[in-house]
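Everything below concerns the one structure shown next.
What you see is the complex with one protein chain gone and the rest in place.
We call the chains A and B, going by the order they appear; numbering starts again at 1 in every chain.
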Amino acid sequence: MAELRANSPCAGALPLVIGSVMAREEDLGVITALLPYRGRETALSEALKAAHGMAFPAPNRATGKVGARAIWAGRDQALLLGPVPDPALCEHAALSDQSDGWAAVRLEGAGAEAVLARLVPVDLRAQVFKRGHTVRSQVQHMAGSITRVGERAFLILVFRSMAATLVHDLKTAMEAVAARG
Amino acid sequence: MRITCPLCGARDRREFYYRGAALALERPAPDAGEQAWDDYLFLRENPAGETRDLWYHANGCGAWLVVRRDTRSHAVLEVRLAGEGAQ
């Protein structure tokens, strides 16, 4: 019997290197939305620490590290990136599998901040938006999530169906930044 | 215009969806009567001055906010999460 083949959201469109900036698709592994039930935030955070080694993130923050990260994703919501969620978490939060719901792009390089300054209406400069900081905002017209994952590196998430637009918007901004020299 | 979301911080107006008067949070009981329901759904103040309205942080954290602001100066006086505003 035939098998189903998996496709990534940005397959064929990335990586892209323009000027000092590179955009490439990131395989985040399992993505799970964690939505703590009423009054269970602390318990969830404890369970998360016990199972995966990171606290439930405060607003605009990410916890954990490469391979097992939790990024705040909105009101009463975080995304667990990497591990298969421990079933014990279900006691404290609504869990939903989002592994296929997001296009994830890593934007990296000296001009990455300048590229995002053309797309995101939030101050993402290093002095205010440090490693471990995250925002829910918009990327051009798309709702998205932007996290600083390195000195010059960002993780950008938008809905999977808009992957082509994300690549288009990033490419346009990267070209404009590169053309300024 | 910028609104300081209690969760996300100060953000550009483009991230928000505007709904209208915060009165929408004060839903009458089903048997409150025609007048109460009519007031709730259709009757709105149009103040020159302080107003309370509802904004949804659509391209942000997804929180519904009660924004108290001045229609004359455009000053934003206070922003609260809608759940808190209803208390």
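One rule holds for everything that comes next: contacts are C-beta pairs under 8 Å (C-beta built on N, C-alpha and C of every residue); 3 or more make two chains touch, one makes a residue touch a chain.
Simple rule for what comes next: contacts and distances are computed from a predicted model.
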item	value
Missing subunit (named according to UniProt) among the choices "Sarcosine oxidase subunit alpha family protein", "Metal ABC transporter permease", "ATP-dependent helicase" or "Sulphur transport domain-containing protein"	"Sarcosine oxidase subunit alpha family protein"
Sole residue of A:49, A:118 or A:152 that reaches the chain not shown, by the stated touch rule	A:118
Contact footprint on chain A, counting only the chain that is left out	1-9, 33, 35-38, 75-77, 93-94, 96-102, 117-118, 120-123, 125, 127-128, 140-142, 159-165, 168-169, 172-173, 175-176, 178-180
Interface with the unshown chain - residue positions in chain B	1-2, 10, 12, 17, 19, 24-25, 27-28, 30, 34, 37, 41, 54, 56, 58, 62-64, 73-76, 81-83, 85-86
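The criterion applied here is as follows: only the chains that are shown with their structure count from here on.
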item	value
Separation of chain A from chain B, taking each centre as the mean of its C-alpha atoms, in whole Å	30
Interfacial residue positions of chain B with respect to chain A in the complex	7-9, 11-12, 14-15, 57-63, 81
Footprint of chain B on chain A - complex, ascending	59-60, 74-75, 77, 121-122, 135-138, 143
